[in-house]
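One protein chain omitted, others in place.
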Amino acid sequence: MTELLKNRQITISLIILGGLIFMAAFAGVLAPYDYTEKDLQNRLQPPSSDHLFGTDHLGRDILTMVMYGSRASLFVGFAVVGVSLAIGVTLGVLAGYYGGWLDEIIMRLTDSFLAFPSMFLALAITAFLGQGMKNMMLALIAVEWTVFARVARGSTLDVRTKGYVRASRWIGASNCYVVIKHVLPNIISPVLIMASLGIGNVILAAAGLSFLGLGVQPATPEWGAMLDAGRTYVTTAPWLMFFPGLFIMITVLAFNYFGDGLRDALDQKMKNIELEGRF
Amino acid sequence: MLKEYFIRRALYLIPVLIFISVMSFSLIYIAPGDPAEIMMTSPSGGYDEAAVEAFRIAHGLDQPFYIQYINWLKNAAAGDFGYSYMSEQPVFETVLSAFRNTLTLSVLALAIALIISIPSGVVSALKHNTVVDDACRFFALFGVSMPNFWQAYLMIILFSVVLHWFPASGFGHGTDIRYMIMPAIVLGTGSAAVMMRMIRSSMLDVMGKEYIQTARGKGLSEKIVIIRHALKNALVPVITVAGLSTGFLLNGSVVVETIFGWSGIGNLVVNSILSHDYMMVQGSVLFVAVIFLLVNFFVDLVYVWANPEIRYDRTS
Partner (left out) sequence: MSDVLLKVSGVSVSIPTGQGAVHAVDDASFSIDKHEVFSLIGESGSGKSILGQAIMRLLPSNAVFSGKVELGGMEISALPEKEMQKVRGKKVAAIAQNPYLAMNPGIRVGTQVAEPMRAHLGLSKEDAKTRTCRALRYFDIIPPEVREREYPFQYSGGMLQRAMVAMGTAADPELIIADEPTKGVDVLKRRNIAAIFQKVASEGCAFLLITHDVGFARVMSDRIAVNYCGQIVEIAGKEEFFKEPLHPYSKALLDAVPERGMHPIPGSSPSMIELPEGCRFHPRCPYKTDRCLKNPPVVDMGKRCVRCWIYA
């Protein structure tokens, strides 16, 4: 574990992520203003000492909004990936471990979901379910689980053929035991890498969907929504778009950097896991 | 032989195609509420009872699910995806022409992506673990992490507002390159980021192979070793890589086309959603999925074909 920290990439990205999480958690304390505070006298002010990132079209302090906005993005990222992981890994391990028709069905299911370009699938689901953060998250989960299913299945297949797994079963270990003791520890590494990269992707996608008006409710501060709001003022007050976008990029960059570093540090076998940049 | 592989893979597609169609068809049903009402809801939110009733009868909504599905499928296979509520044009025609526009943009984007990624990927691999390599890799990571809508606006500010080189948005009959260039650059640079890493990886892989050392041992100059022995083998995956970026380009088109006002399929889906034109949404999503599936299938075939070894030996 400490070995990993020696990797500069991992440490730097962890520090940045730590900072972002800290900012999200303590936004209430750190933020200079209240994000609901509208000050119509001071709308569209450029960055100044009073308002480091300027103010938006309703006079709200952008720095504050950005800080609170991190909550939505990070929450969506972790939640979506968490659930997708749970679903995907379960299905993937089942498919890889038991094989046969179960494997076939799960694989076809996975392929079917993967046949839709992710954004289109997410859009379609959001379209029919309706707007809102919860529905957006459901749509993103529908897209993201496949990634974990594939990775988990691949790793499970790798492990299943290993000698110690067969030996374990010969001495009578139950399937459940084998899975927990042998399969799961081996899939932790690739799954962790995909999770980190996945959070980055999900945050980007969620921001994109919110930007299009299909994500969070307009009242909640969220980076993508802020960009949407700032569209009309792109030429007159570009700071409305600049700062939230910058923070999206930094966050995603940190997650990608982390996942990347993790992959380089852990194994060359993981070469197959490429940064997909799907969204 | 290749033909057998092709047939096997084609057969494998069938269940997936069926699944996709079921999924697309079921989309209406995940929405809360009555499908007919949903389909017939106008942008303002209301619906005409008579129209809803007509829809119900026309689509046999009182019948069991699988019969509805079969009917829908029959129509879809014949090219009838229904009619857009908005324009009352057949969905299929609209989707097709929108897709053609996206294709134009994507081809330009892909060209840009290749021009950026191949040289940088190759150079990055040859100079690996040097500053050049680190810089390239970081820019690639950068490119993948940058939200495309943010990048789009940055470009608009720079090139349209400040420099007045290109129009900020618009379609321009689909042939005027000035409308295409910025969205293509946004899409292209994003793809380039992904592709560059793959090409670099492939090149590194090849440079580490023993036959490269053999080639040097024959007294060939490093330039010839790289060009004749390494590049050919390293660039084989470019085809697959380009194919894989189809997904990236399609996904990116959603936001990029919307921002730049390019009448492609991404733009179409977004507008359809915002105007509750569900027939259009359903039709476009299904269309895109089928195309995407076919493209991936094709790319897989090309990969097998390009690898002479797999071509001859592949029996599995």
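Residue numbering begins at 1 within each chain, and the chains themselves are lettered A and B in the order written.
Methods note: a residue touches a chain if its C-beta (ideal position, glycine included) is under 8 Å from a C-beta of that chain, and two chains touch if they have at least 3 such contacts.
Since this is a predicted model, take the numbers as computed values, not measurements.
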item: Contacts of the hidden chain among displayed chains; value: B
item: Residue touching the undisplayed chain, where the options are B:Ala215, B:Val241 or B:Ile265; value: B:Ala215
item: Candidates B:Asn75, B:Ser97 or B:Asn233 - the one touching the absent chain; value: B:Asn233
item: Contact set of subunit B toward the excluded chain (per top definition); value: 209-211, 213-221, 228-229, 232-233, 236, 308-309, 312-313
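We take it that only the chains that are shown with their structure count from here on.
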item: Distance between the centres, which are taken as Cα means, of subunit B and subunit A, whole angstrom; value: 21
item: Residues of subunit B touching subunit A in the complex; value: 15-16, 19-20, 23-24, 27-28, 30-32, 38, 140-150, 153-154, 156-157, 161, 190, 193-194, 197-198, 201, 247-248, 250-252, 254-255, 258, 266, 269-270, 272-274, 278, 281-282, 284-285, 288-290, 292-293, 296
item: For the subunit A and subunit B complex, residues of the former touching the latter; value: 108-109, 111-113, 115-121, 123-130, 200, 204, 207-208, 211-214, 224, 227, 231, 234-235, 238, 241-242, 245-246, 248-249, 252-253, 256-257, 260, 271, 274-279
